[in-house]
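The complex appears here without one of its protein chains, the remainder shown in place.
What follows is subunit A.
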Amino acid sequence: MLLSLFQYQFVQNAVIASIFASIVCGIIGVIIVEKRLIMMSGGIAHTSYGGVGMGYFFGFEPIIGALFISVLAALGIGYIKRRGGTRSDVVIGLFWSLGMALGILFIAMMPGYPPDLTSYLFGSILSVTRGDIYFMAAFTFIVVLVITILFSYWEAYMFDEEFASIIGIKTAFMEYLLFVLIAMSVVVLIRVVGIILILALFTAPTAIAGLLAKNLKLRMVLSIMIGSLFCFAGLWLSYVLNVASGAAIVILSAIGYLFVYITFLIKSKLRNEIN
């Protein structure tokens, strides 16, 4: 019965979209968790809602608007963080709500019946189109490429940014690049889990992989695999129960993380008792 589902174009698209989503989450998730940029990524994601609204209002593809605004937010937050003046979490909080507010404003100003935005907010993996797939493929490719070709430098940057900058590595450039990659990842993820639920997919697979994998590459690969597992399972749940894919994926991720975490806790307890 499961196999017969694959005849449907929308199921094929959903599966491919899940894979792309897991790849960017696995790679970028590991970096942002390590660099403590989770809230900043949440900020970029939510700001992109302004872009979605803009797209609807001016009549272009909302996802292009999301890309544009989230890249802008990434560079803006990055610049203010680097300048140091204001505390960066203040700025992130401001961008976060401002983006959402702009989205609401644009939608409200649209003439006629307002469009349904739940698919952008909560994800709608079963309605991913071939066009969306090409779009996601392009950005996944960019993210993977940029991380791979500079992998040694990312490793040094993540472990000790200060030291990396002292030996002359252009860490400011890398930071901006990372922020733009986060923005691109957000755009890949919007159709799958939605703006509001992105953070769970950035963090849960990474956290589980962090408990299991002992080196950075392995941690990324494992995150990708765990992420795909959650996405496929969520996709199936979303189809069977007819709920938003984002919600299904996030709930499964959280349960998965708790399960692994508790298993580890019990295991270490047992080991202590034996010793």
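Definition applied: contacts are C-beta pairs under 8 Å (C-beta built on N, C-alpha and C of every residue); 3 or more make two chains touch, one makes a residue touch a chain; residues count from 1.
Basically, contacts and distances are computed from a predicted model.
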(message) Please identify the absent chain by the protein name in its UniProt record; candidates are "Cytochrome c oxidase subunit IIa family protein", "ABC transporter permease", "N-methylglutamate dehydrogenase subunit B" or "High-affinity zinc uptake system ATP-binding protein ZnuC".
(response) "High-affinity zinc uptake system ATP-binding protein ZnuC"
(request) May I ask which residue of A:Phe58, A:Tyr79, A:Phe141 or A:Phe159 touches the chain that does not appear here? (result) A:Phe159
(request) Decide which residue listed in A:Leu5, A:Ile19 or A:Leu150 touches the omitted chain of the complex. (result) A:Leu150
(request) List the residues of subunit A that touch the chain left out of this view. (result) 34, 148-153, 155-156, 158-160, 162-170, 210, 213-216, 218-219
